[in-house]
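First the structure, in the form of structure tokens, and then the observations on it.
All protein chains but one are shown at their positions in the complex.
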């Protein structure tokens, strides 16, 4: 004898329709569907179009957030929303209009502006979510990771793999904003998250403002590994990738190209990936981070890839195209490229505050997830991919 | 000047509340929240409890589906729902009651009963979703993978990595049912899916019913790799793991334990993982598959792990406990263990149709995703994990 | 002031010659060479031809040892040389005539016949040298590895990674011979060796003669990994690869080929590599082991590879060609293929004691060393490799 294990309020709702490819609508089919509902079952044949499309059709949509608006709202939040234990951070996240009002920039990625007032601290905690900070303007905040104070300045990229203790303190008399990127949506849907609060305030010994963090002094020397490093936890041990190095690397690529030696991804398009110096791989297990420079007047070839990206304009201005959408963009603007949507960028020759006139784009994506699971595909337009 | 990029029908809805940890409800806060809605932004401080819990709290719930009910409905579907191009398969999926009526057994895994009538074919296609079949009863269907006909019999496990052509044909005069497992929900949320229809019918040369598939003749010899194999695509090249080998491996472990040499996971609990003979790793990039045998009267220690599992009772009967739920189970019953819910199983001494009285459990899980991304955690009760 | 650190009896001897490419013979050159000798220096220009050839020119030479002679001498050793602590094993090694009388079959590999009289034990020890046994005829000896008694019968291959305790005991009333393969020369030249004597006699509980070792009961199930296995030491955990599996795998390949489905390396040439079931890689970190079957009348394409091999004829008879040498071979015969010497084999249609008329060759090589260090190259004749 079978115990009935189903619930009267089954969430399953099935409707017999005469759509192409569906079974004939008959009383027997209706009865069968009622049986499915009762037993919490759903047939493949009513769902296959949604679940198994010919190529990815993202629920997320291409969207642009203006830095001006974002920063304005963050400033107002700075005035009226305190920072402390519980809320943890004064962070305001992009909510992709295709994702139902959740604070998800894409199905896997979180992107938020964080804002810290003069003298404020954001309390210490740790979580399994992999995270980073990127600074599009300003300076004055130090992030303390496992007791190591890391300065934050325009252009700096600060990765931080999951389960490391971290807090922020604003050592200056001015507020500061930056961008947080995390894999919160991915860990939310895959259900992997752990969280632990730490000290409410960092110690006086950590309330310092060094020019270089200890992690940089150990790890930011090109091609050199400290012998004192033993086995390392997942994620890069280097806690800051300073802008001066990124800038020089991008400039070097464009110079090599102009000398006839390649070095760029395509004409006028320089790019670097931030990597873990201990492995050469991505800085975080779930997030890839890159910096792109599109030279004045250059345009990138449209490219599609499985997985999603968030971009922030770091410098210059130009035009970007995501799927069917095209926007003029300028410093600080953020936009998302959903899975398998085509993306290209063009640098605008005039009306730029940058001498070089290049368009600098900061990008993060969920590519490491797709590569680790052998689900990565890329197609550059004009090729058969 | 900023172009307004937001939409009047923003999906974001924010409510200021006086819940603990929330900012004071003031007109300024209300205005800020309206600004967030307008600009498609959501603050962390209203969401953190849901997004960053202390440990995983699955939206999925523990649930049991009785084989008897499942097979009964599948039989009725066999009578009234045709199999063919479009619907592709007569597959009926478990819909976890916590997941809103979608055909998702867990947030990442699909589990369905598939049913094929005598003489029927299921048309050829390929997709990026990683898949397998497991046969709890009956025989008579062959799955044709890239032209290689693979027999299916009780206890056989047939993995099939993404993007391989496959079709089924029932060569007998009796219907047959089996279980399909796929990573459809994972690929749906991460948006990685490609699909391509193949031939509507397999060729006559493939409509054969060999005892062993060609893949088994090449790869099912313990510890031996054919030198003719060059570079291999992701996923195991061995297309069937026959029950006789699984059964013997489990019996050997219990015998070794009884001789005093260990070999089992814990007393009375034998288990094997199905592996890719070319790598020793999991058979599929996203799915781990195991076979467990709990000896008569034995009980497994409660264990929690990040990620979710689906189990099917292959033989015997017993009691299983998932989180707060406990069920008596018997052959064919299916149940899910959500992320970080505790699981244990006990074999029942009496009332079994198996001579040995052991409880045999077939399990599949999303563990390879968690391990690849360094998000795996396990805790056995009584330990500090 | 410099302390003179050289020795009066410098081993360096340099002769100025008027060979092409050498500096003019002058008193100054002679004086320079005396200075080199005094300071223990050698110039590149006198040595480059030997040290940096256009392709490998092995010091080892192709050579064949007849099983009949080998076994005859081993039997005589059985009569007059005891086995015990100190000498450790009644093993008699092939000494390649190009390698100065040392017991080195090739510059990296050791191959020996080992002989154990009825009732004898070979004492327990362990060493970093990676080792294996292969049985070309007879049965009756068990090798006890870490307390696990492993039977040895014709065709069985028993790998054993470094630093595992092992002993042998002959449980029968007849002597038995088998082949030992080790990386003794490689570890001798790279200077990696450790050795530790164990018990002089194995315990009574280990003096058993099971049909299958415990390692086989855990690991010899195709594609199945015991969940109880934790982290594993280097080298395969499977201590015996029984002939019945090897034989069937080879037969399956030739059958698949005859059915039109490939499966062989080349027409009439089946081959398997013995692999570690936990990794899919080579059974030993430094030694690759394979079994080849050349069908009656078939011939393999000449192939060159960096690194050296030792072959033993397991069954059948035929003709093998190594570099400039060609030999007729039959069961038990051993021969070496030095680095970059061409190798091919032909099965002889007649005069064979095997029904099938196939030539079965057991091969071991140092390929894992070359692959791990990215020094592997292979060229099949007729290609440009």
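For reference, chains read A, B and C in written order, and residue numbers begin at 1 within each chain.
We take it that contacts are C-beta pairs under 8 Å (C-beta built on N, C-alpha and C of every residue); 3 or more make two chains touch, one makes a residue touch a chain.
Note that the structure is predicted; figures quoted are calculated from it, not measured.
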Fill in: Touching partners, among the displayed chains, of the absent chain
A, C
Worksheet item: Of A:17, A:209, A:258 or A:279, which sits in contact with the chain we cannot see?
Response: A:279
Discussion item. Just checking the interface: what residues of subunit C touch the absent partner chain?
Written reply: 2-3, 5, 7, 10-13, 20-23, 26, 28-29, 32, 35-36, 39-45, 47-48, 51-60, 63-66, 68-70, 73, 76-77, 79-82, 85-97, 99-103, 107-108, 112, 127-129, 162, 184, 186-196, 234-235, 285-286, 306-308, 327, 338-340, 366, 368-370, 372-375, 377
Worksheet item: Which subunit A residues would touch the chain omitted from the figure, given the whole complex?
Response: 214, 217-228, 236, 238, 241, 245-246, 248-249, 252-253, 255-256, 261-265, 271-281, 283, 290
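Operating definition for what follows: only the chains that are shown with their structure count from here on.
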Worksheet, complete the sentence: Joint neighbours (subunit A and subunit B) are none
Fill in: Core chain by centroid distance, with centroids computed from Cα atoms only
B
Worksheet item: Whole-Å distance, subunit A centre to subunit B centre, using C-alpha means?
Response: 29
Response to the item:
Whole-Å distance, C-alpha centre of subunit A to that of subunit C, is 52
Worksheet, complete the sentence: dist(centroid_CA(subunit B), centroid_CA(subunit C)) in Å evaluates to 44
Fill in: Residues of subunit A engaged with two or more neighbouring chains
none
